[in-house]
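In what follows, a single structure is set out as structure tokens and then discussed.
The complex appears here minus one protein chain, its other protein chains still in place.
Take a look at chain A:
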Amino acid sequence: MNLCPKGVTEHPADLCRNSCLEFRVPSQSWFSLLLQDVLCVPERRLLEDSRNLPVASGTARSERLLLFDDVLVSSPLSRRCLRSVFPGSVLTPCFPCPQAVWRWKLEQAVRQALNGKRDFPLWGSRGEGSQAPSRRFFTYAFRMEGRLRGATYEGEWLWGKPHGKGTLKWRDGRNHVGDFQEGLEHGFGICLVPRRSEDRYDCYKCHWYRGKMRGYGICEYGNDLVYKGYFKDNVRQGFGILENFSAEHPFKYTGHWENDKKNGYGVWEDKERGERYIGMWLDDHRHGEGIVVTQSGLCYQRTFHADKMVGSGILLLEDDSVYEGNFTEELTFVGKVGISSLFSWNSSWIHLPTSFLPTMENPNPVLFSSQLGLKEFPVEKRWTGIFEQFLEFLHSGCKEEMEESFTGFHIQTSKELRKSQEYLFCQRGSEEISWKIEEILEELVQHQEPESLQSYLEKALGSSLHPLGKLLRALTVAFQATYSGIGANRHLLAMAQEEVKFYSKKIWEFYQGLLRLALERKGRAPAQDADPRSVGSSLVLPLILPGFYPELSMLYMLQHQREDELYCQGIVELSLFPDIQLLEFLDVQKHLWPLKDLTLTSNQRRSLIKDKCFLSATECLQKLITTVDPREKLEILRQTYEELELTVSRLPGAERRLPMDDLLPLLVFVVSRARIQHLGAEIHLIRDLMDPTNQGGMLDFLLTALEVRGIFPRNSVHFLQCLWKTPWKSRNSEQGGVDGRFQVLAPWNSLNGFHGIP
């Protein structure tokens, strides 16, 4: 209901519509008219008139105040007598000496209007309803206020300011739903912003801090771009992922932002070209050192300047040839090119100019490490944005509202996203879903002992709600963006390996930070850090490894592909041998042949048996690929050895304690029978990621013993050649004799064991 006839001066206080009292200060000329014509309707009840009851002693007669059940009307001159906090707050009359009755009546009228009741209590009665509630729910359109001018707010208010949950709508179509605090967007909110040109919206699902976007957010832009990452002061800042899902020119950028622009270390994947750029950015341009990996497997390292390649770079082909010089993005060389090759080279990939002259200026493959990016992007400088967020959270003293926004990368699938939004928006602090930070800190203090610490960390890192778990998810996202898919290029192995180790170090640091904070809260002095840092990170490393294992093991496989192929070839050839022939070939001492268990005639043994000897050890070794944890892998190695020893110990006359001269041939036998395809990759992965304190110890020894795979390729092929040329029987008969050809082809095979089959 609009009470103001056209032309009436409107005071900003003409609010409180629907849910509260209207407060009108019409001009003097209109005042009497109002009283007669408009205000006096049968539905409205006059509650108080300052003529009957002066507002304060000594008020002039011209100052008139009328209190109706839905409107408060004041004569223009008495304006100064009332002060209110707008909108919707309690009006506080500031008369020199306000009448208690007036104030009471005013409050009651407000309360009543809010409740929509007409049960006006008697003067003097006390009770819950005697004070008008300070928190209200109603709609109000801002007309004068600066920032919110033109906006309509529907939602919860406190002391005249949007506070709590509400919806804010602007005339231009902007729409904000979410949490407010003291008149500003604060907490989780969803904001729709229409795009200028098209009939589409940018949708921000984001955390806000005092009216500005801050912390983790997701923005679905109207042009099919999606940004997931951190904001600060309404712009993209810190770590974030921008992805283009539209059909034309799809891309994905994972990296750092500054002032809404790509800046710092970042990974850009051009899905159309099948290329990935890993390197430095400045103001949305590739700028600085960068590595480009392509789908075809070639990669190069260049210096970029505002998206243009400058200077000379290094180009690595799949076949390990290395080109050095200046080349364009289409890989056309400009000027002189230096070529060196680790193995062989062909130039089929490159459009060489006719004046091309291969110069072997830099043919030193030893000098050139085939691993890229180690110097250019020190591991401490990568993904700083992720760690900074966590650090900020720690420094804030682990405030709960900080925790919500410090990282949201645990949200992966859309289903989880929905769940998580519910959690963020509606169920804030609910115990069933979130781990309260107090509980987390309490648990930290309780699980300091090495045994419980391990299982606690495992649980924490596995949970997407624990701060450490969230951190790990964010790191996984960054890692996958770099090294999965196109990024699975063996020249990046060292970078990836270094990164995983660094993560474990960082996570351990953050764990210690959390613990220190928890202890401080309890008023206890933080325990002096007795154990060196390496102990902690080697505890964390196996726990976080599963998240990075697929990419990492792929890189290891690629790096060691060539040697593993040779070794596999050797194994395939060895697999043609029956057990006895293989044992003999490997020079395993006769008394260690575990054939007494098998009730077969010597003839049968020779020709038939395969995959029977040392079966338990073989099967044990095969479990190596079923686990991710380097500690477990080493344990499997130890068990394999135990199985071997156990089998041998059952044989009469064999000494239980095997010297290396006996053990190694047996290991070769087991390894060749276990047929683990990527054994080389496995060994290197274990060695690089195992606890460094194992160095030189028993487990290191076992791992080194497994390196026997290295002798497969070179030897078995030769041996087979001569095996087919010299049939079994004829070799057998030449006891002690030396077959010249055999000697040449397999000089390593000392003929000690050749005494025929009994």
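Operating definition for what follows: a residue touches a chain if its C-beta (ideal position, glycine included) is under 8 Å from a C-beta of that chain, and two chains touch if they have at least 3 such contacts; residues count from 1.
Quick note on the criterion: contacts and distances are computed from a predicted model.
J.: According to its UniProt entry, is the unseen chain "DNA-directed RNA polymerase subunit", "small monomeric GTPase", "Exoribonuclease phosphorolytic domain-containing protein" or "RAB31, member RAS onco family"?
T.: So the chain that does not appear here would be "RAB31, member RAS onco family", according to UniProt.
J.: Looking at the full complex, which residue from A:102, A:483, A:593 or A:641 touches the chain that isn't shown here?
T.: Hidden-chain contact among the options goes to A:641.
J.: Would you write out the residues of chain A that touch the absent chain, in ascending order?
T.: These residues of chain A touch the chain that is not shown: 369-371, 493-494, 497, 532, 559, 563, 587, 641, 645, 655-661, 663-665, 684, 687-688, 692-693, 695-698, 700-702, 704-705, 707-708, 710-711, 715, 747-750, 752.
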